[in-house]
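Removed from the display is one protein chain of the complex; every other protein chain stays in position.
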Amino acid sequence: MKNLRTASVLPPVLVGIIGLALWEGAVTVFEIKEFLLPKPSSIWARLIDEWAVLRHATWETGKIAISGLLIGILLGVLLALITNRFKVLNDGLTPFAIAINATPIVALAPIFNVWFGLTGTFSNQAVVIAVVFFPVFINTGKGLNEVHPNEIELMHSYASGDWTILREVRIPNALPFFANSLRLAAPLSVIAAIVAEYFGGPQDRIGNVITSSAGFAKYDVAWAAIAMASGLGLLLFGSALVTERLSMPWRISGDIKDN
Amino acid sequence: MTKRKALRTALTVLVTLILFVLFWEGYKWMGQQTDDHWPGTGFGLPVSTDDLTMPHSGDIFKELTDDIRAGRETLPMTVYLAKKAGFTFLEAAIGFSLGVIVGLVLAIFMLRWRFAERGFLPWINVSQTVPLIALAPIVVTWARLQGYPDMVGISLIATYLTFFPVAVSGLRGLQSPDSSDVELMHSYAASWSSTLIKLRLPAARPFLFPAFKLAATLSVVGSIVGEISIGTKTGLGRAILDFAQRYAVWPERLYSSVIAASLLGLFVFGLVNAAEWLVIKRGREVLK
Amino acid sequence: MIENSENLEEAVSIRAADKVFNPDSDNEVQALLGIDLDIKEGDFISLIGPSGCGKSTLLRLIADLLVPTAGEVKVFGKTANQARLDQDYGMVFQHSGLFDWRDVSANIELPLELKGWSKADRQARSREMLELVRLEEFKDHYPRQLSGGMQQRVSIARALSFEPRLLLMDEPFGALDEMTREHMQVELLRIWRETGTTVVFVTHSIPEAAFLSSKVVVLSPRPGRIHSEITVDLGSRSDQTREDPKFFQATTEVREALRAVEAS
Amino acid sequence: MIENSENLEEAVSIRAADKVFNPDSDNEVQALLGIDLDIKEGDFISLIGPSGCGKSTLLRLIADLLVPTAGEVKVFGKTANQARLDQDYGMVFQHSGLFDWRDVSANIELPLELKGWSKADRQARSREMLELVRLEEFKDHYPRQLSGGMQQRVSIARALSFEPRLLLMDEPFGALDEMTREHMQVELLRIWRETGTTVVFVTHSIPEAAFLSSKVVVLSPRPGRIHSEITVDLGSRSDQTREDPKFFQATTEVREALRAVEAS
Partner (left out) sequence: GSDEAAVGSGDCDSVDSVSLQLQWVTQAQFAGYFAAVDRGIYNDYCLDVTILEGGVDIVPQQQLASGAVDFAISWVPKALVSREQGADIVNVAQVFQRSGTLQVSWADAGIGSDPANLRGKKVGNWGWGNEFELVAGLRDAGVEDGSYEMVGQSFDMMALLNREIDAAQAMIYNEYAQVLEAKNPATGRLYEASDLAIIDWNDVGTAMLQDAIWASGERLASDPNYEDITTRFVAGSLEGWAHCRDNAGDCVDAVLDNGSALGESHQEWQMNEINNLIWPSPDGAGMISSDAWSQTVEVATTSGDLQAAPDSGAYTNEYVEAALDILSGKGVQTFGSGWQPKSVTLREGGE
C-alpha cells in the first residue's frame, strides 16, 4: 500500500521537477525575455513576496469556485434525476445543455453580470455553475439511465416501484459516472471562476491579480497567481478523488485489475 | 423507426424552445406588472425584467434579420454572423485537428511507457487550470515571429483546449482491449506498432468519439476565446466582444451573437456525431 | 376474498398462453404459442430447448415480469401479478445480478429490507442463508471479490432468503465451470429437499436437466411450444448418480427429444 | 543452423517446466511445477482440471506468451519463441476474440495481413476457410451480427487460416450452449481430421474432453502439476458416439481422476 502510494506520487513529482528544470533552462539558454515567459525561479520569488496578497486572493476566488462547484453539481444531479424520471425532457433538454456548453464563458460572463449584478458574488458563481453543470448532468444522466435490465427485472420481481428502483439501483449505479464528472468539473470550476473575474466585480481576487499584472507585462506575478490557481484546481481534483474512494468502498477493494 | 425518432426529437426540441421563450416572456411580463417583485410579496426577483436586462425574445429574433454595417458592405445580421461563424469554424477545425493529433500522440506516448502515464496525466490536468491570458502572448509572439497569421495562434489556443479530453479518453481507449486480444496479436508475432494500428486504435474508437464530441465544442469555445484574447478582424469572438461592449445600447446584438456561437457548437457536435455513425455504426447494426 | 376453485396443489398452471413481442410492427416475434403447463408443489421442473425457443420468456410470464398476449398464468391459484405482489417466488438470473455496491450480507438482505423486516431479523436470516450456501466467512465481501460460483451462491441465498414457495431460476449455473457446476447442482438439490420449495429451472445443459429434475420440459422454437415432457426418476441423487446407467439413459432420452426438436 | 537432436515427430515437448507469477513479492503464485509433457504430431490432447490449476498458463507457455521460470518448452524441436516467430501455431481463446470493427473475412485475414500476404491471396484463403467452417454467406457480416457459435467458428477459421501445424485452444466452446457445443465438437473433429494438425485443447467439460481427445491430461492445482494422463480411443466419432457405453466409460474415468484431484 505504502509502495503503491510512492509509486503513484513519485512519477508526477519527478516529471514536474524535470519540467520546471527544462523551463528554467530554456528561458535562460534561449534568452526568453521574462516579460514574455518568466523563469520558475522568479515566479517562486514572486510567490514568496506576494504571498499575503495571493493567499487572500486565492481564498476569495476559492470560495466562489467551490460554492459554484457545489451548486453546479447539485443542479446537474437534480436535472439528471428529473430527465431520468421524465424521458421526454431528456430529448428536449440535451441539445440546450450542449448549446450552453458550447457558449464560451466570455460570452456568458457579461450577460450574467447584467442579470445578477456586478458587485455581488452570484454572477461569478453563475458562470461556474454553467460550466460545471454540463459534465455532471451528462455523466450522471448516463449512469442513471444505463442500468443493467436484469437489475431492473430483479427489482420488479420484488414488486418494487420506481422510487425504490431509483434508490436501490439507479443512484448507486450512477455513482461511478458521477465521480468521473467530478474529476472533470473540479478543475473547470477554478478556471471558470478566474475567467469570470476578468469581467468585473470585486477586485481582490486571483483573476484580478492575473489581469492587472499581465496588463503591465508583469508575468512573473501573473504566473505566481496562476500557480496558486493550479494548486487550488489540484486540491479540488484531489478532493474529488478522495470523495470517490470514500463513497464507493466496493470499487477499490474489489478491482483487482486496478493494481 | 429512426426517422420517426429523429422527428420526435426535433419536435421535443421545438417544444422546449417554445416553452423556454414562453417562460422568458412570462417572467418578464410578471416582473413588469409587479415592479420586479414576486407577486404579492416584498421579495425582489433575482433578475430584473427591464428591456436592457431581458430584451424581448421577439426583438432578439428580429435583430437577426436587421441589417448591420460590416466594413464596406451592409448585411442582414444572420449573414453577418454566418460569415463570422464560418471563419471561426475554420479556426476551430484547424484547432480540433491539431488537438486530436496532439492528444493522440500523448495518449500513445503514455500507453507506451507506464512511467509517462503516471508522470504526465496529473500535469495534463493541471494544464487546463492555466488561464489563456498567460499563454496567449507566448503563442501570438511565437506565431508572429515565425511569420504566421494570428489565425494560427488562435487555432493553437483551440488546440490547447481540445487536446485534453482526447489525451485522457484516448489513453483509456487504447488500454481498453482485453488482454486476450493483445495476446492474440502477440501470438501472431505482431510488432508493437501493428498492434497499435490493427488493435488498439480501432478498439479505442468508442472512447474517442465521445471525447471528439467534447473536443469539437471545446474547439469552438477555444477559437472564440482565442479571437477575443488575441484580437482578430473577424470571427464570432470579435462579434461577441464588439456587442458585449455595446450591451448598454444594444443588448439584442449580444444575445444574437451568443445564439450564433451556441448554434455553431451544436453544428460541430452534430458533425462529429455524423462522423461517428459513418465510421463505427454504419452497416453494423445488430440484427435482432 | 374469492376462494379459488383450482387445486391448491398446483404451484403453477398455465393455460393456452401466447406471447408476441412488438405486435403489429416490422419486428413482431411470436415467442410462445399455446403453452399449457402444470407444475405441482414440490416439483423440480427443468425447461430446455434451443436458444431463442422462449425458455426465459416462459419463466418471465410465470414471474409476471411479462404479461401474456393471450391465455392465463396462475401461481398458487392466484394471478401471476398477485403472486408477484405477494412475493410468492424468488428469482435467480443467469448472471448473478448482485449489486456491486452492497456487500454479500446486504445483498441477501435486500428483499427483506424491501419487505420492511427489522434489522435484527434481517441479519439473523442472512446468517442462516450464508450458512446454507456455505459462505459464512464472506459476509462482508463485495461481489467483485468473489468467484463466479460464489456469486451465484449468494444470488441463490438472496432468492431463498424470504422463503418463497416457488423458485424460478434462469440458467443460474451457465457461467460456472463444470466441476463447480456439478457441485452446485448437488447443493441445490440439498436445499430443495431441505426447504421443500417448488423449482422451475431453465438450462441449456442436458446432463444438468436430467440430473436435477423430476420432469424435463422440452420446448421447440419459432414459435415456442412445448414439444414433450420427460419424467425422470433418479431417486435421491448424489455425485455417484452421474455414473449411474439410469442417469445416462435419462440424458440420452432428453438428447433425442432435443434432436427431434432441432430437426423439425 | 544447429540440427536439433530431438525426435521431429514431437510437436510439443515440455521438460521440468515451472511457472511462478510475481516472484519474490507478497502475491507470488506458483502456477506450474515440474511439468513434463510430450505431444506427438497429429495428437488431440485435452487439458482438464479445476479452476486455477494452470491450464491456461500451460497453454501460454507453449504459445510463448509466457516464459517458464524454469525448465524448457520446445515446439517442433525449436524454442517456443522461435516457433511463435515462425507462426507455427494458431490460437483460439475462450471468448472468440474477434475484432468488432472487422467483418468476418477481414477477421480471418488478420494474421495473413500481418504476414504481408497480398490482397488476392488473402481473399482466396479466407474464402476457403469460410467454406471449411461453413459460413460462406456471412463473409460480410460483423461479429456482433453472428451468434456465439458462429463467432467461435470464425475464430477457428482465423486460427487455421495460415495452416499452422499446431492449434492451441483455450476453452473455445465455453460460452456456447450445449447443443451448439456438441455440434461444434463434431465440426472441430472433422477439421482436425481433414487438416491433420496437432491440437492442444483446454476444457472444463468432462464429456467434451472425453469425446474429443486422443489423450486427456488431468492437472492438479496449487501448484499446477500433471496428475494423470488418460488415453481415450473412441475411433471415428460422431454424434452417435455420445450414446455409446465406451464414451460413458471414458467420461467416468476422467471424472474419477478429477475427483481424486479435488480431494487431494
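By written order: A, B, C and D. Residues from 1 in each chain.
The working rule: a residue touches a chain if its C-beta (ideal position, glycine included) is under 8 Å from a C-beta of that chain, and two chains touch if they have at least 3 such contacts.
None of the values given here were measured: they were computed from a predicted structure.
In the complete complex, the hidden chain is touched by one of B:D35, B:D51 or B:D178, namely B:D51. In the full complex, the hidden chain is touched by chain A at residues 33-36, 106, 109-110, 113-114, 117-119, 197-203, 208, 211-212, 214-218. Residues of chain B that touch the chain left out of view are 48, 50-53, 68-72, 132-133, 136-137, 140-141, 144-145, 150, 227-234, 238-239, 241-250.
In this section, only the chains that are shown with their structure count from here on.
If you average the Cα atoms of chain A and of chain B, the two centres end up 17 Å apart.
As a whole-number value, the distance joining the C-alpha centres of chain A and chain C reads 48 Å.
Centre to centre, using the average C-alpha position, chain B and chain C are separated by 51 Å.
For chain B, the set of residues touching two or more other chains is empty. Touching chain C in their complex are the following residues of chain D: 50-51, 147, 177-180, 204-207, 239, 242-243, 248, 252, 255, 258-259, 262. Across the complex, chain A meets chain B through its residues 7-8, 11-12, 14-16, 19, 36-37, 88-89, 91-93, 95-96, 98-108, 110-111, 114-116, 187-188, 190-191, 194-195, 198, 207, 210-211, 214, 219, 222-223, 226, 229-230, 232-234, 237. The touching residues of chain D, when paired with chain B in their complex, are 60, 63, 65, 84-85, 87, 89-91, 93-95, 97, 99-102, 110-111, 113-115, 142, 144-145.
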